[in-house]
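Every protein chain except one is present and positioned as in the full complex.
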Amino acid sequence: MSREFNQCITPLTQEMVESYHEDDAYTTYTSTALPNRNEIIGILCDIRELFYPRHYGSRELFNCTIQYYIGDILMRIEERLHKQIRLCLMRKYENSEKYQVQAVADEAAQISCAFMKTLPKIRTHMAQDVQAAYDGDPAAADKDQIIFSYPGVFAMMVYRVAHELYQLGVPIIPRMMTEYAHSRTGIDINPGATIGKYFFMDHGTGIVIGETTIIGDYVKLYQGVTLGALSTRGGQNLRGHKRHPTIEDNVTIYSNVSILGGETVIGHDSIIGGNCFITQSVPAGSKVSVKNPELQVEGGEPQEVEENFDWAN
Amino acid sequence: MSREFNQCITPLTQEMVESYHEDDAYTTYTSTALPNRNEIIGILCDIRELFYPRHYGSRELFNCTIQYYIGDILMRIEERLHKQIRLCLMRKYENSEKYQVQAVADEAAQISCAFMKTLPKIRTHMAQDVQAAYDGDPAAADKDQIIFSYPGVFAMMVYRVAHELYQLGVPIIPRMMTEYAHSRTGIDINPGATIGKYFFMDHGTGIVIGETTIIGDYVKLYQGVTLGALSTRGGQNLRGHKRHPTIEDNVTIYSNVSILGGETVIGHDSIIGGNCFITQSVPAGSKVSVKNPELQVEGGEPQEVEENFDWAN
Amino acid sequence: MSREFNQCITPLTQEMVESYHEDDAYTTYTSTALPNRNEIIGILCDIRELFYPRHYGSRELFNCTIQYYIGDILMRIEERLHKQIRLCLMRKYENSEKYQVQAVADEAAQISCAFMKTLPKIRTHMAQDVQAAYDGDPAAADKDQIIFSYPGVFAMMVYRVAHELYQLGVPIIPRMMTEYAHSRTGIDINPGATIGKYFFMDHGTGIVIGETTIIGDYVKLYQGVTLGALSTRGGQNLRGHKRHPTIEDNVTIYSNVSILGGETVIGHDSIIGGNCFITQSVPAGSKVSVKNPELQVEGGEPQEVEENFDWAN
Amino acid sequence: MSREFNQCITPLTQEMVESYHEDDAYTTYTSTALPNRNEIIGILCDIRELFYPRHYGSRELFNCTIQYYIGDILMRIEERLHKQIRLCLMRKYENSEKYQVQAVADEAAQISCAFMKTLPKIRTHMAQDVQAAYDGDPAAADKDQIIFSYPGVFAMMVYRVAHELYQLGVPIIPRMMTEYAHSRTGIDINPGATIGKYFFMDHGTGIVIGETTIIGDYVKLYQGVTLGALSTRGGQNLRGHKRHPTIEDNVTIYSNVSILGGETVIGHDSIIGGNCFITQSVPAGSKVSVKNPELQVEGGEPQEVEENFDWAN
Amino acid sequence: MSREFNQCITPLTQEMVESYHEDDAYTTYTSTALPNRNEIIGILCDIRELFYPRHYGSRELFNCTIQYYIGDILMRIEERLHKQIRLCLMRKYENSEKYQVQAVADEAAQISCAFMKTLPKIRTHMAQDVQAAYDGDPAAADKDQIIFSYPGVFAMMVYRVAHELYQLGVPIIPRMMTEYAHSRTGIDINPGATIGKYFFMDHGTGIVIGETTIIGDYVKLYQGVTLGALSTRGGQNLRGHKRHPTIEDNVTIYSNVSILGGETVIGHDSIIGGNCFITQSVPAGSKVSVKNPELQVEGGEPQEVEENFDWAN
Partner (left out) sequence: MSREFNQCITPLTQEMVESYHEDDAYTTYTSTALPNRNEIIGILCDIRELFYPRHYGSRELFNCTIQYYIGDILMRIEERLHKQIRLCLMRKYENSEKYQVQAVADEAAQISCAFMKTLPKIRTHMAQDVQAAYDGDPAAADKDQIIFSYPGVFAMMVYRVAHELYQLGVPIIPRMMTEYAHSRTGIDINPGATIGKYFFMDHGTGIVIGETTIIGDYVKLYQGVTLGALSTRGGQNLRGHKRHPTIEDNVTIYSNVSILGGETVIGHDSIIGGNCFITQSVPAGSKVSVKNPELQVEGGEPQEVEENFDWAN
């Protein structure tokens, strides 16, 4: 350490300490224990091992012994999750009369157990999502590749887990989970969104799915799709309102489409071409495309390409 | 663990175990050993150390001793890669008559060795890509910064490695590699794409380069560029067809451009301005721009800006 | 290792070693010690712990003892950073007369100490950015969630730290820092940019903020916004020129907007609607929107939606 | 690295490489895979967790779920051990006609499975050894302390495991195990020794129990006891002969006693006082003591101490 | 896993589970949380860093900043220790009316705080022990070597810490600590022993110091010294009685001496020669030696050696 720093560390420490006192994220609550981000990520890894033990597990799988392995993972998940939920609830009830150790522990146990019971259902959904990816992507050689590599599949696994916790009223954790997936995939799904079966996102980078979005079954999205709000100018006043669109079954939405607004409904079996900007509802069975702006070519003319034009990836 | 969970863990374990039996990703193959994602990532780290020992290595470099260091890294890479290739081939040949331990080991050895021999060539390509980044980016203070920081350079290193494995017919691994780079950079390059020398991607987030894309030398892409298929509606039937465009030498493509279709060719020495949506071929030497939609300004008029307008970053 | 590889490793090692001799990233400088990427990331983790000890620290916080904890983190940060700065300066002064051990160590100490003194100011800025996120996002349940989860808040923390180092003339490190945040968030902020108080980026993926951008206070950006250069055709010749726009106070810019050019100024209190492409200045108080391209709907007509239309997220 | 070393590393490497060629530990066998010492230690840790899940496990124990936890540990142990046994057998059969991959794998499976079946018996023995420690040591506050702390109990656990492997004919591993315990406790028990139930070693440092020793039930040893051979002058010619003594049931041997010779038998219910040197058999029910050499006291006379003298700890 | 093992794992798991039910170390208490051995070792490492920050710390020491560093270590120690003490007390009070969460937490806090206050005193004792080692060992080049290397100094540090906890009535932990030192040094000191200032053990292997031993100031022991009980035949009935000797100030005891019995007192300023076996008190100022058994030399006679004979190391 330099002499310079030696001379300024005492006032600097003081200044830093004071800065916490001016920050209501530090003064509103006195509870010191918050959930731990690394634990939350660890729980997601455990769940991925539970869902795909052949791909991410460390144990050979045999009929006689798989129950021990799976049972043990389930215990591990419940123990870790239980604790994090309890921390969240303590934090939530601080400054309220519900702040009672035993009662909060009981509530955490109930929530945790209720969540655990949904795992087989989530796993079934994941198998369907993998099937949707396999059916929808010519570049997918087999399902192992999808399970190992596809960012959309990882983001959906995290979303489906986080959504169950969201519905059980767990604070903080669901968003930590989906933002972790966002960080790893560039796909930003709010845990409050409702998403149906056989959902597939190709490439995925830049997809945004807002909190009150509702998506049906067999829907397919490409990179850069935003399912957003028309405006968030109301800030915290808009909390709880449906601000994001509804996408019905069998809809395909190509890249860089924006669909905005809580009352906007894309009717079932529709196809939305790339780059569309949609703020109105579209009836079932529609094919929506945008006339892309005319190109100005200097130094040559574009040549006609004979190809069966369809909505673009 | 709560009493609640204690009561439901036995049926829950049973339910989870059954869910695997309904999932053909788990029932088609019985082979238990699959390649290991962490190993694949570790191999990429080793290759990065091999390519940039001054930046990512832990050893001082001297003329007399560098051979030991480099020779040792080469051995380490080959050992790890060899094993992962063998696992992939076993998995591929399962349920076929080629599923024979010694023959597969021999094939893995041949592939692994063939790959290793391409490493000096890949390294030379990487030095050229770094040069392209340095020449193309005013914000690049020097090459060390590029090697340490630029996501496009990292994504290209991973792609160039994965592409060689792809060409050698290795299953699963190439895509695991490029999806790892996708996760870290937001740049999604399919390992099947063909990319020439002196390639540079600035910023990079959201770039998608499809499996059958062909790119020449001295090409430069900006963030959000998609080189995609016109449609993937054919699903698995399209496998093997050229579905993505060809970009000839010396082409620059600005941000958020989409170029789609397997017969679309961007002629050499062309410049494609930001936001263009192109589904037709463009002759050599073209400058393509889009007339961006007119702006509606409420409460003021845009002021003229005197600046030498060019295609936009 | 296979017999094949055994036979080719000696020439292969030789070939690799020679490839370094042809690469000027390896021949221009002989200094072997460069900054260490993992250390730089570790320093950012330490700073995050310093800024949010309740969320990322491992110690309970008490009035009497927090000074020890904070003082110790400050020492740890200074020691690590000091060393990395010294390595950068040695590298910078190599081949010049300034390459003198003691003088460089002194300069590193001065810079490091100057940086440390800015930490309380940065922390205050961070508390303001968190406040801006809370005010601006209806989905934000509380500030803890923002601090734990929001990628825009993480990217800003890294930017604000990197920017101070950039202003102190530290080479290499600032960009390594912001590219790390880019990798984790998809938000690419050049450390040279100037950004005011209460800044908020929602979702964030794909945001690009160029080196000479100037942003005022209370500005809000959505995903996919580019604040870029009109062209970078001049390459290294453009270094140091203002190539990126100026955004004045209280401006909101919705998703996928591109604002380009060093003389482009968005006047204060303006709102820029989604998808705008702006290369000219806009006066204060403007509401700019783009008439999005008309949709072609086949098989149905879009239904009118009665909703208070505003600029879109 | 210094210039000096740079100049000598090439010949030095050559010299080192040649040194292996002169060493028959390196030239007799060409098999490269040997068992891994860290794995062996890891297996012992797993077994300790299996035996004392309350003390060394990481999972809460419940009636409903303990089967998953224990089943999973058993699988983990078998997988790791199986592999190490296979490596040992390959090494053993090298240069013989038994060197056949599948046959060796089958033999390893049989041995491994046979070992696993002995684990409940070993655990029962351990509970008895803990009881013996509790009954025999006034300083033992409770059994938890013994399980956590007593070196003699740890050394016995390792011995009992190694002895089963020894009896199953596994090479190398049993001795690696007991030497690990030797390293941690100073207690050196050859895995070939035969030791009965309720065995207790107090303090333990320096205890040596030779390969052909036979020890009955309820035997208690103190630190520094050697149960050894009269001579090992025959070297490898003595392999397989009974060279070490037999200790019958209910014998207590105080500190620093040496009992030597393959035909020496200490009859049941005997007590051997501290410092005895015994090379002959002793009948049942004996109390053996040594007249310790007379002390020479200069400057004072030893005072009589009225205490119930017994054999000394 | 082999087919064989697959067939036996279910009954084997059952058998293991049943074995716990027969073991009163598992059935007496139902409390699942016990102190954690790795944590206890971690606390000892922290204390070593506190005592010797120049040798074992990771931070440079400066007058201005050392308070932060030391304050932070103190917090870390207290937090970890507090938790482990609480676990021990819960375990101790299980099945009693004192088993009340808040009361136990308060008691743990009081004990933990009382212990922390003794740390400066312990550190002073350690500096004296280091001085004694330096004065007593011609092979000690300087104190740094002693602090880094001497097993006797490490064992004393652990003992002095454990002894304070023992006196504060903490169960389980003190013995875990000293047995850890025993494992690392071969020196077995019961935490209940009372040891004065300037204590030095040379070499140390095999030293045993019993629970009720009392040792004065300036005492020096060599390897293999036992300060033990005459007998432990009473087992648990002897708990609490003084069973081990008293060693007064300025006594030197050479190697392999046994001093036994609770009423045995070695008077101050005495020297006990190697190999003595003492069960009676010795007055102050004595020089006790043993006439070592005469040697039988076959094939030659021992030559006289002219050297100033003293008691032997």
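In order of appearance the chains are A, B, C, D and E, and numbering begins at 1 in each one.
Keep in mind that, in the parts below, a residue touches a chain if its C-beta (ideal position, glycine included) is under 8 Å from a C-beta of that chain, and two chains touch if they have at least 3 such contacts.
A quick note: this is a predicted structure, and the numbers were derived from the prediction, not measured.
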Partner chains on view for the chain not depicted: B, C, D, E
Sole residue of C:Glu39, C:Glu60 or C:Glu107 that reaches the chain not shown, by the stated touch rule: C:Glu60
Identified contact with the non-displayed chain, of E:Leu50, E:Val158 or E:Leu238: E:Leu50
Options D:Thr65, D:Gln128, D:Thr226 or D:Thr252, residue touching the unrepresented chain: D:Thr226
Residue numbers in chain D that touch the chain omitted from display: 1-5, 8-10, 12-20, 22-26, 32, 34-35, 37, 91, 171-172, 175-176, 179, 182-183, 186, 188, 190, 192, 205-206, 208, 210-211, 224, 226, 228-239, 241, 243, 256, 258, 260-264, 267, 275-293
Hidden partner chain, residues of chain E it touches: 50, 52-56, 60-61, 66-67, 70-71, 74-75, 78-79, 82, 106, 109-110, 112-113, 116-117, 119-120, 123-124, 127, 130, 134-145, 147-151, 184-186, 202-203, 205-206, 223-224, 255-256, 274-275, 292-313
Interface with the unshown chain - residue positions in chain B: 59-60, 65, 67-72, 74-76, 79
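One rule holds in what follows: only the chains that are shown with their structure count from here on.
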Shortest chain-hopping distance from chain A out to chain E: 1
Chain of greatest Cα-centre distance to chain D: C
Pair sharing more residue contacts (C-beta pairs) when A-C is set against B-D: A-C
Copy pair chain B, chain C: interface residue numbering same or different (half cut): different
Chain centre separation (chain A, chain D; CA means) in Å: 54
Mean-CA-position distance for chain E and chain D (Å): 24
Chain D, residues touching no fewer than two other chains: 60, 65, 67-68, 70-71, 74-75, 79
Category of the chain touch graph - line, ring, star, complete, other: other
Chain-to-chain touches, reported pairwise for every pair that qualifies: A-B, A-C, A-D, A-E, B-C, B-D, C-E, D-E
